[in-house]
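Once you've had a glance at the structure underneath, I'll fire off some questions.
One protein chain omitted, others in place.
On to chain A.
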Amino acid sequence: MSGTLFYGGTIVTQDPKYPAPEAVLISCGKIVAVGDLADIQPRADKATVQHDLAGQTLLPGFIDAHSHPIWAAKTRGAPVVDVRANIVPTYAALIGKIKRRVAVAAPGEHLLFFGLDAQLHPDMEAPTRAFLDELAPDHPLGIQTSNCHALFLNSAGFKACGIDETTPTPTGSIIERDENGVPTGKIAEAVTWTALESFYEAWGARRLAEEVEQQILAFVANGITTVTEHLYMPFYKASYMAALNQKLPLPRVACYQQATTPDMRVEKLTDADDRLWMAGVKIHADGSPFIGNIWLTEPYLSNEITLERMDLKPGHTGGPNYPQEYFERMVREYFSAGWQMTVHTQGDRTIDMVLDLIETLLEEMPRPDHRFRLEHCALMRRDQIRRAHALGVQCSFFINHITHWGAPIEDALFGPERAAHYMPAGSAVAEGMRISLHADTPMTDASALDLMQAAVTRRAADGRCLGEGERLDIETALKSVTIDAAYHIGMEDQLGSITPGKHADLVILGANPLETEGDRLGDIPISSTWLAGERVYGG
């Protein structure tokens, strides 16, 4: 028995069978014993490392239930220019940044700017193709919105991505065009993500590998030991296997392969065992509340932000991404093949459509433990939560919308009544659901403690609280980034708590979150992160 013995601090196991143990022994990547120090110490030997927690708090490693590590790697770091509103405060400043970048661009260089934001760039105008051609006549140039769902391209950008008037718009995507079918600048949804690949490819594999490493380090530096790849595409595998082969501290990755057609072959990922596996299939039922392509029963508010910056019509209620029949064919195909489904749903009308479909599917092919997941769930209604819970549907909430966009959600998009139940995590818990929280990295930065703080305070950047009744207690918030998140990815028997037999994925925090003020959770320092029994971050 070698391994490591932890003692001398607070141990929060998230397993009711071990309420307040004194010590934890890990060995060979697994948790071996949890309990009184006097009982466990004899099981240690000379080779066992004695790790005195010195009053710090040991917890199971955090699990981010919905993230995009490879995409984050592609989206973050040079040559992508970060123009998110917390760095570049206005559209005018953003245009200045683009001009300076274009001025130093190498011939033919692909230029990409991430973070245009109709809600947070107060002077934003939707950039047209013609305007972008003036800024950059010779270089492929793209501006991606901070919600990741839309991209504005100049002519060279369209050419580089192979999109012109003859290109059919893929089902489920948007290409805005003039009367002759010529793209006018904006594209949205799945076509955005394929178009961006031509930028990423132009920058080469080496740049990608470096950014993957940075993202991996960012996750483990935040105590995250399991992530999901929530838009898995087959060519991602090479990046993940390379990271594992280089012995980088890649958190465990539960993959959900993106489906845009009903005839996709879902990849079996078996090479890396408990570090990388195919967990299910992901489909976008609708888009982003911030660009207007979600499906609502009640319309958006009408004001300068929705009408001008977002370019919506008064009374806009959006729609689903795919024709309903096409969407149903996709879900039926992968659900019937036995996959766990995770479906991106933001608008309540979208959620009605998906719940109707799930009900039908379960009547046709009953499946007791399907754990069908709804992702983000911004405008889910209380009656839908009850119905979802009764159907065995799981909800994962993108709670950082509140902290990052809380004010415009209430004032500009949906009004106070809907804002008070936006991302209704509290209602879901009250109805008895086990929920998870997520940062949807790269849309917001990965930090489980920030997620907890967001769910516990529901405090927006300007200090207002969006829906006091939807706040979580800290204990529930902690479950939603550990054991309940493990349940959502179907790994609650191996991850998410400090239980003998589970993987030794651990995090040591400078303070016990259960005894921290809700609005200080995000400030708790991460002392160290342990993945499969090895320390991968901190001292």
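By our rule, a residue touches a chain if its C-beta (ideal position, glycine included) is under 8 Å from a C-beta of that chain, and two chains touch if they have at least 3 such contacts; residues count from 1.
In the analysis below, contacts and distances are computed from a predicted model.
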Chain excluded from display, named as in UniProt, from "Glycerol-3-phosphate ABC transporter permease", "GTPase, G3E family", "Phosphoribosylformylglycinamidine synthase subunit PurQ" or "NADH-quinone oxidoreductase subunit K": "GTPase, G3E family"
Per the touch definition above, residue among A:50, A:214 or A:324 touching the missing chain: A:214
Residue touching the undisplayed chain, where the options are A:11, A:32, A:59 or A:120: A:120
Touching the absent chain when the full complex is considered, from A:8, A:35 or A:89: A:89
Absent-chain contact - pick from A:20, A:47 or A:104: A:104
Residue numbers in chain A that touch the chain omitted from display: 77-78, 81-82, 84-90, 92-93, 96-97, 100-101, 103-104, 120, 122, 210, 214, 400, 403-405, 407, 444-445, 447, 450, 461-462, 519-520, 522-523, 525
